[in-house]
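Take a look at the structure below.
Yeah, one chain of the complex is gone here, protein chain that is, but the others are all in their spots.
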Amino acid sequence: MTQFLRVAWIVMRKDLTVEVRSREILYTTVFFAASCVLVFAFALVREGRPMEDAAAGILWIAIAFAGTLALGRTFERERQTETLRALMLAPSDRPAIYVGKLLGILLLLGVVELVLVPMVALLFNAPFGASLGWLIALLAGGTLGFVSVGTLFAAMLVRARSRDVLLPVLLYPITIPIIIAGVRGTVALLQAVPDEPMARFWAALLVFFDVVFVTLALWTFEPLMTE
Amino acid sequence: MARAFTPLAVLAMLLFAIAPFYVASAPDEQTMGLIQRVFYYHVPSAMLLFLSAFVCGIGSAVFLFKRSAAADRVAVAAGELAVAFGLIVLITGPMWARKAWGVWWQWDARLTSSLLLWMMFVAYLLVRRYGGPGSEKLSAAMAIFGMANVPFVYVSVNFWRTIHPNTNVVMTLGSGMRGPFWFCAASFLLLYVLLLTLRRRLEEQRASVEQLYLALDD
Partner (left out) sequence: MKRRVMTIVGVMLMTAGSLVGVAQQPPAGQAPGDFLPVSSLPAVEQLPAAPLMIGAYAVVWVVLLVYVWSIWRRMKKVEGELADLRSRLQSR
């Protein structure tokens, strides 16, 4: 078990070290997410005021799009430097590599969300501060679910043709339930009186999803990545 | 199995020939009248959509973990059938809804989840077609995750408010309706098994072609 965690930690540290040095994926993803928010704001704002519940939807859409981009870029970098094969050849538990990459991308998206949430709150006058705890729970659960499936698919698509378009094709249908739960929960929190029981229900559903998807991903990672 | 194909196909033909008459003899449903008869074809198709999703998912799991090429052939056949029967459900449903509810589409849990399930298997077929070499494994992963979504689809109507008929409808059918419904369900199931066998045979032939090409190269 500790060996497993050690390998995951090492992989995550490697990713973070590379990222900290270049900051390429971080800057481009944050900027892309911000542009997304603006595009949707212009599309959905009527007479200077946003549509109802637009803030929650825009936040989660931006996370989904930015997440897809980050996943694609991370594994593209691995492919170009051919480090993925080296990782696979390493004498370690394959699922540990998966967990390491998952944690790295999770941290990256976490930083993106740190920028996104205040931005959306500002632009849409959304009272996120009222029930910040539940918002963090929803974001954590949703992002974990999204990234867990995304890391698996992005890793297995590394050697496929049309990988750029196939990642969204595969990822979005599977993760739309996560997005639904995230948006509904966030909407519940943004009511005049935050509907905390509702948010708790959606957060619980997200946890359920996370458990199922992470388990499935750990289970299928090994057979998928071997020839 | 091969011997049984033609007699079973004849049986399926008889069942489907009788089905419309049996359906016509069922009593009228109180609030919806004539249009409700779409139910006799819509619901069995929905059941087959879910069944296909499971068969494809289980076949894909066996393929991934036991490296069984035969399981992959069953999986791709079930994947195509899931898309075909899902198409039937998603077209007949709105036609029924337009009359019964007044709108073509409602963003409630059951409809949305069925659409998602269908799209997952369309994605399955897309990956197989355009993913290049090794795409069988990629699509297998997609099918497994798609199958994991099925219970969620089925249970969702019980968690959220929806105008879609509750899942209890089938179990509480009036006696006049029960006969035609289960008859149609059985006919569809028989047809499904025949189509699955046919499609699987096509995959087997394709595998033989590949082997012959390899033999030719030697």
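As written, the chain order gives the labels A and B, with residue 1 at the start of each chain.
Keep in mind that, in the parts below, a contact is a pair of C-beta atoms (placed from the backbone, for glycine too) under 8 Å apart; a residue touches a chain by one contact, two chains touch by 3 or more.
This is a predicted model, so every value here is computed, not measured.
S.K.: Quick one: jot down which shown chains the absent chain touches.
M.R.: Hidden chain, whole complex, touched shown chains: B.
S.K.: On chain B, where is the contact patch with the chain that was removed from view?
M.R.: Residues of chain B in touch with the missing chain: 5-6, 9-10, 12-13, 16-17, 19-21, 23-24, 28, 31-35, 37-38, 41-42, 45, 80, 84, 87-88, 91-92, 95-96, 98-103, 191, 194-195, 198-199, 201-202, 205-206, 208-209, 212-213, 215-216.
To be clear about the criterion, only the chains that are shown with their structure count from here on.
S.K.: Starting from the mean Cα coordinates of chain A and chain B, work out the distance between those two points in Å.
M.R.: Roughly 32 Å, centre to centre.
S.K.: In the complex of these two chains, what residues of chain A are touching chain B?
M.R.: Listed in rising order, the residues are 149, 152-153, 156-157, 159-162, 166, 169-170, 173-174, 176-177, 180, 212-213, 216, 220, 223-224.
S.K.: Would you pull the chain B residues touching chain A in the complex into a rising list?
M.R.: 64-65, 112-113, 116, 119-120, 123, 126-127, 130-132, 134-135, 137-138, 141-142, 144-146, 148-149, 152
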